[in-house]
Every structure is written in C-alpha cells, then in structure tokens.
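Before anything else, here's the structure in question.
With one protein chain removed, the remaining protein chains of the complex are shown where they sit.
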Amino acid sequence: MSPPRLARCVSGCARALLLAWVAALLAACNAGPPAPGATVIVFKHGKLFGDPAPLRALLDEFERHHPGTVVREETLPAASDEQHQFYAINLQAKSPAFDVLAVDVIWVAEFAHAGWLRELTPQLPPHERAAFFPGPIEAVTYRGRVYAVPWFVDAGLLYYRRDLLEKHGFAVPRTWEELARTAQAVMAREPGIVGFVWQGKQYEGLVCNALEYVWSNGGEVMSGGRIALDSPRNRQALAFMADLVHRYGVTPASVTTATEEPSRHVFGQGRALFLRNWPYAWRLFQDPRSQVHGKVGVTMLPRFEGGVPAATLGGWQLAVNRSSRHPEAAAELVRYLTSAPAQRQLALAYGFQPARIAPYRDPELLAAQPFLATLERVFAEARPRPVTPYYVRVSQVLQSEFSAIVAGLKTPGAALAAAERKLREILADET
Amino acid sequence: MKLERELDRPLWYLLPGGVLLAAVTLFPLAHVLWASLERRSVLHGPPRFVGLENYLRLAADERFWNALGNTVYFAAVSVALELLLGLAIALMLARAWRGRALFYGVILLPWAVPTAVSARMWEWMYDAEIGVLNYLAGAHVNWLGSPAWALNAAIAMDVWKSTPFVVLLLLAGLQGIPQDVYRAAAVDGASGWSVLARITLPLLAPVIMVALVFRTIDAFRVFDAIYVLTGGGPADSTETLSIYAYKALFQGLEFGYGSALAVSVFACVGLAALLYARLMREALR
Amino acid sequence: MRPVLRAAGLALVITWCLAPFLWQVITSVRPAAELMSLPPLIPTRLTAEHYAAIFAGHPFLRIIANSALVAACTTLLALAVGAPAAFALALLRVRGRAVILAGVLAISMFPPIATVSPLFLALSALGLHDTLAALVITYTTFSLPLAVWLLTNFFAALPRELYAAARVDGCTAFGAFARVALPLAAPGLLAAGLLTFIFAWNEFLFALTFTATEAARTIPVGIALFPGLHEVPYGEIAAAAVTVTLPVVALACVFQRRIVEGLTAGAVKG
Partner (left out) sequence: MARIRFAGLEKRFGTQPVLAPLDLVIEEGEFFTFVGPSGCGKSTLLHLIAGIEAPDAGAIYFDDDRVEGLAPGARDVAMVFQSYALYPHLTVRENIAFPLRVRGAARAEIGREVGRVAEALGLAALLDRRPRELSGGQRQRVALGRALVRRPRVFLMDEPLSNLDARLRLEMREELKRLHELYRITTVYVTHDQEEAMALSQRMAVLAAGRVQQCGAPQQVYADPANLLVAQFIGSPPINIIRGDAVRDLPGVAALLPAHANEPLALGVRPADVRVHFEERPGTIPAEVTLLEPTGSDLWVVGRWRGQRLNGRAAPGVRLERGATAHFSIPSDRVYFFAADSGARLRSD
C-alpha cells in the first residue's frame, strides 16, 4: 500500500487506540475511589467456585461494623502452583499491595519461617483452638506460634457406587484389601466398569493420595523432625498402591495422568466403582442431570489391617501479610471471616466445609447439607502433610518417587530409599 | 545547504530500542546472573555469595542431567519437524491463489490460541479414558501417562502449536521474492526441485535462520506447554530445564539455584545459536 | 497430477490445524451434562450457556479490552522502535553490527521465569504495579529481539540502489526509511506485528505477576480464574478460548490481504 494509505491506516489505528485507552481509564476511575482517609484492606484469595456475591455481602457486613474501613477483594487463579508463585514473588519483595491472604495448608510453616506472615496468636488464643479441627490447627502452628487461622477444610474421601455394591451384595469396604477384592469381583461381573480411580499424575495430589496409604498403615514421613519414610510398613503400603494398577488391575494405567477432574468425570459417567476425591465432587454427583445421581455413597477412606483411619488434610487458612500497612484491621478481618456465623454463611453459599466443628452440629446447616455429618468424622481424623518450612521441596521429591512407583518404573523399596536419601540432603542442607 | 550528516548517523535509529532494552532487561539479567552466584534461598537467611557452588551442585545433580536430556531431545525433534512442515506449508500457501487470506487465518489458528489453554485442551484430548484421540482411534494408549509416550506427545502438541510461527515467517520471506525471479527460472527450464534448491532456499536462507534461532530459543524455554500437560511427570520423564527452574524458583524458593538453572538454559541456547551461525556461514559459502 | 497433490496437501494441513480447534468449539457448545463424556462425538443439542457464563460470572469484556489495548500498544511500540533499529542495522553502516544483533538475541535467551522476579521488583519500585503500562513496557522489550532480527532481514533484502536513489532524490536517511524502505518491507512488518500482537495477547507469566485487579488483568489470567480449587469448567474455558482466538485470526486475514505479492518486483532489473 502506498505511503499515504499506510499513513492513513496507522493514524486510524492510533485514533482508535486513544479512544480505547481513554475508555479504559474512565472505567478504572468509576470503580469508585475509596473515601479519602479510609483504611483500605486488600483481601487476596484464590477464586471460590460460584457466585462472588455472598462473599462480597459478608465483606460489606464487615465494613458496616468497622466504619472507615474498606475491604477490596483481589482474586487469584485457584491453582495452588500459580498462587504460590504469585506470593513467592510478592512477599519476597515485601510488597504491601495486599493485607489478608488465603494460604494453602502446606505453606503456613514455609511462609512463617520466611518471615512473610504476621503472628496471629492473639486472634487464635489456645483456649479457642479446640473449636477447630485438630488437623488444621497443627498445620497453622509453627514453633508454638499461630501464623494463620483455618478458614475452610478439605480431606480425601471414598466415593462408591451404592447401587452396584447392593446389586452384587458387597458391603462398603473398611480395609484396602477388602476394597481390592470387591473391586475385582464387581469388575468381573460388570463389563466396562473400572474398579478404583484416584489421582496418580505427578503433582501435589499424588502425595495426598499416597500418604493416605502410608498413614492408614500406621506409617509416617517424618516424626519428631526426623525422616521415617523408608520403613517396611511404608513399603508394604505403597506396594499395595502399585498393585492396584499392576497386580489387581482394578486401577487403569492411565492413573498416571489423572487429577481430580478426569477421575471425577470417569466416576461421574458411571464407569467406575470406587473413587478417591475431595468433598467438592459430592455436590456435583448430587446434580439431577448427573448420570450417577442417587447412586453414589461417600465414606471414610479404608485402612490397612491393624492400621488407622487417615485422610490427607487440605483447605485454606487466612493470614496477614507481614508488610501490611494495616495489620490490626487485617487481623480483625481474619477473625471476622473465620468466626462461626461467617463460616455458616459461606458453607450455605459455596458448599464450603468450615474449619470450625460447631457448624457441623448446626441443625439448619445439616438439613441443607446432610453430607456434613459424614465429613465431621473424616475431618476429625484428617492429618496435615509434614508441617515443615521445606515442605514444598520435600513434596517435589515425594511426587517424583511416588510417580515412579505408580508408573511401575521403580519398586517401592528403591523409590523410598532414593526419597529418604534426598530428604536427608534437603533437611541437612536447610538446618 | 545544511550539512545533513548527523541525521543519517545510525545512532538515532538504534537509540530508542537500545534504551528500552537496556532499561528493562539489564537489571533483571544482572540480577539473575548475580543470584546464580549466591546462596539465595528465602528459607534460610539473607543471601550469601558462594561463587560457583550452585553450578557445581548443578553438575552433580542427576535431576539436572535428566532435565537437560529431555530439553535437548524436545528442542531437537520439535524444531526439526516445525521447520520441515513449516517450509512445506509456506511453499504450498505461497502458490495457492484463491482464498489465500483464509488459509493464512486457518494456519495461524494454533499459534493464536493462548498456550495454557491449548495445553489444557490437548490434555483432555490425550486423556486415556475420556480423551477424544483414543475414542476416535479406538485405542487405549496412555499418551501422557507412560514415560515412553509422554515427551513425544508434548512434542506433537508443540509442533501443532508452533509450526504456524515458522509458516508465518517463511511466507513473509516468500512474499518478498519478486515473481520475475521465478519467471527467469522457468525460462531456463528449471524443474521444481532445482528451483527450490537453487533459488527459493538461498533467497529464503536469512528468514529460515531467524525462524530456526527463535524456535530453538522457545523450544529450550518451553515451560507452560509441558507443565500443564504432564507437570513434568511421570517420574520426571518430561521435566525440562525450565520446569525444574520453575520448581526451584517458585516452589522451592531457591532463587540462587533456580537462577543457575536459568543460566544453564541461556548457555544451551547460546551454544545452539553459535552452531547455527557456523552452519549458516558454511552453507552460504 | 500436481494440482491434485497440492489440493490434497492443503486439505491435510487444514484439517491438521483446524481439528483440535474444532474440537474446542464443539466442547464450547456442548451442554454441561454431556461435557467430557464421549459416546456422542457431536453433542445431542447445542447450547450457548458457556458463552453466556463467561460474560456473566467474570468481567470478560473488560479483560478483552485490556488485552486488546496492551497487545495493540505493544505492537505499535515494538514496530515503532524496532523498524528504525532494523533499518539502521540493514542499510546504514553500523560498526559492530553483528555484536549488536547477537546482544539483542542474547536477551531473549533467558527464560522469563528467571527474569520475572527482578522485573517485578523494578516495576513496583517505579509504582507501575497493577497497570497496563507495566505490561506494555515488558512485552515490547521482550518482543523486540524477534522484530529487529526479522525486519533487519527484510530491509537487507531490499535492493541497495533503491536506498541510494531515494537519498539522491532528496530524502534524508529517515525520509528514505519512511517513504521507500518501510512500505517495501510490508510483509516483514505484518509478520513481526502479528507475532508481537499474539505474544502480548497470550502471555501469562508476567500478566499474573504484575496485575492484581480487573484494571490491568489480561485474557490468559482471566481464563486462569475460571476453575475453582478443584472443579474445572471445561465448557467455559473452551468458550473463552474460541472467543479470544477468532478476533486475532480475523485480524491476520484482513492484514494479509493487503500485502501485495512480490512487492519488490520491477524495482531492479537483472
């Protein structure tokens, strides 16, 4: 195109851009600049699945109780990796851009040790800790001090096809061995049904799954600050995990790519007998349009003979940014959001599993979500993954070695020996 | 007449770009290089200068060599395929007259889809149970789950996604070649292959070089494409240098060691670029 | 036989590029109940619920506007800064030309994950936290190497006599650049412009780190906000992907048609 036409085209674009720029700026301004002099608290949290209005209403309520304070919400992608990355960069730079932040259960020790969180012991004095489940409390305590207040909880559950078990006359399995036998039997009779689906991809979810075998066999990863991973008990537990795929054949080899959603879909399409997943799946299976509506039961995860019930603890805690300019107001917001009434409202709105025990005995809540009764027993037994500042590096080692076991690349013995060696290096390196 | 020498001095043309590059990248790059010489980990105390300790640890770390192997394999295979396919498609497109703009749009599609979204899309397609690839093929291959297939599946996705980049560059190069060069060749009775070898490729060589170098850089820096697809698994069989660096930097919070890993990526790509430059000089002589 | 072969080749290429995206489109109109279940390859009924959802639940229009603004500004800035630099490197005599080109390339060899933290420190120190400007500056800088390398090749491919002729005809070096070199490098400008636009349109890492609110959030971060902690709305992500990809492709088609074949034809004999 000749220069004049080129010039006209470029100037055309420039004009359009200018207009768009002005429009964007205007939009930014009319977001209502806060009243001058008001303290603005920024609440940074991963996205809650569903309508944002109920949470906003809760925050508006807080603003009414604290005149002169404005709470602004900033959402982050829900994926744990992306949030950890965001916080790693921002908190290391001592950025005061947010005051209250939602922290995954496995990060509290790390963030506390890094000096990124303000101590919240006053917000959660010892006598109030009994109101929460023991697992989350253990996760938010580092060197005897509290650095976050549990907000909502998650734990591993066993979903089962109640209709199939009744059809073939099997009881709900209490032990892993019983689960394997039942799965094999039903698979023989029900064509196209897979026995047991769970999360085996190399990511944090695999550690949650694997530790449920280890703990339910009475094993441990670390005890008393010492590594106790490579033990006969743990080898037996993880051997069973690998056998689910390579000996019993009740779990498809594709478990090495499965995360929460693919496994939930397989079970949700009625193509699996058992499913290990988080409580969120229950609400989806209750949906009338779901193919397994009314055919699903949920219970605690089985354990090994002579073992103990165990479920990996998940969920999020609220903490205060060490570099926050309004620590008191922020701490107050944490206290408010983790209070019993707030937890009740969030439970009703988002199918949220409160971290406090009281809501689970609230008749109105139980009527709305009968599922909570089962959950209370599970959360009581839910155990946090090793509470150490170096958990994320520990987890990377576990993910890689457990993935090798599931994929059949290493025997449990070899994998656990390698893992133990690497963990020693990490802990020796870090002290 | 005013002496207009100054306006022609190249300095004025290079200044804006130079200032912008210096202002924005000098500090970060220096920071990365400096951090790679430090024991900088948030979890234990302030940073401490340790010289080449990170690099020594790197050399002794078998996870590094595994990641390097995966990265080199991934880069070599994907870049080679992308260049061959890209050249074939560009040549085909250059001659298709009717609706060329439409073809151009369709070819560009894979590159235009945001990387993270297209990686997630391929993750669903590759899924052994509910994925469409297995459904159409009637097979039950565990594409992303088995160490043998996983990296190749990631390569296939990258080839699908990045070939348009090569096509775009080569097509632009082809559009620069005047038609009468081809008419002259036709007069000489040159056949298809000799026209390609003697005329098109030599004239396209500089643009091919650009495509080759920048595809190699991106292939060595591949991160979110594979991370979303396999998370580096199973058993680190698809972990690349960038994924290992990401896990060290943002998960393990080891900024020193992570920076050393980043510098290793820089070194690999630098070597590759030098190799291409020498190959290019040989080819042109 | 050759035309048939070429037609078959093109058809194969079209399906190879289009099929995965078509599957994305199908997923975006598949009703929620049938999502990810595969006996019906083509959904029993088509629905626009996902398209409605992406605009209802999230301020998606604002995010698209942000991305369009950032991508357009980045492209214009990158070309405005890159083209003159490439022109100088190609046609004006620059001492140390190879060193400059190698240096520019070296910058883009560093993985972004290593440079994002220090860059965050610098930008927030400048008070550019959560602004579109931070993204434009960063994206322009990191798309400059490709733009400069590509355009240098296109300017170098121009017949040298044209530059000399323009200078003799009275143009200053800049006049020759604007009136002769620039129009003739249109194919290169389009390629560099489009690649820069798409880079800025799809970039995730910097966008996630530098932005916090809708004021500066761009598309990739917006899409990453769709999933809940575990639950992934496949339909909405597919709908979002289709919505954001088609405009970019349409843009490419429009510009491609304006580039005349073999622009430099007839300029120089023999």
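Should a chain be cited, it is by its letter among A, B and C, assigned in written order, with residues numbered from 1 in that chain.
Methods note: contacts are C-beta pairs under 8 Å (C-beta built on N, C-alpha and C of every residue); 3 or more make two chains touch, one makes a residue touch a chain.
Computed from a predicted model, the values in this text were never measured in an experiment.
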Which of C:A133, C:A165, C:A215 or C:L246 contacts the chain that the document leaves out: C:A165
Contacting the left-out chain in the complete assembly, out of C:G9, C:P43, C:P59 or C:P183: C:P183
Contacts of chain C with the absent chain, listed as residue ranges: 159, 161-162, 164-172, 175, 179-180, 183-184, 262-270
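By definition in this document, only the chains that are shown with their structure count from here on.
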Where chain A and chain C overlap in contact partners, by chain label: B
Separation of chain A from chain B, taking each centre as the mean of its C-alpha atoms, in whole Å: 34
Between chain C and chain B, distance of the C-alpha-averaged centres to the nearest whole Å: 15
For chain A, residues contacting two or more additional chains: 85, 89, 92, 265, 269
Residues of chain B touching at least two other chains: 130, 246, 249-250, 255
Footprint of chain C on chain A - complex, ascending: 1-3, 6, 13-14, 17, 20-21, 23-24, 27-28, 31, 42, 44, 46-52, 72, 74-79, 82, 85-86, 89-90, 92-93, 95, 97-98, 154, 260-261, 264-265, 269, 277-278, 280-281, 284, 289-291, 316
Complex contact set, residues of chain B against chain A: 42-44, 63, 123, 126-130, 142-147, 230-236, 246-247, 249-255
Sites on chain C touched by chain A in the complex: 32-33, 35-37, 57, 62, 65-66, 68-69, 72-73, 76, 116-117, 120-121, 124, 129-130, 132, 178-179, 182-183, 186, 208-209, 212-213, 215, 221, 224-232, 234, 258, 260
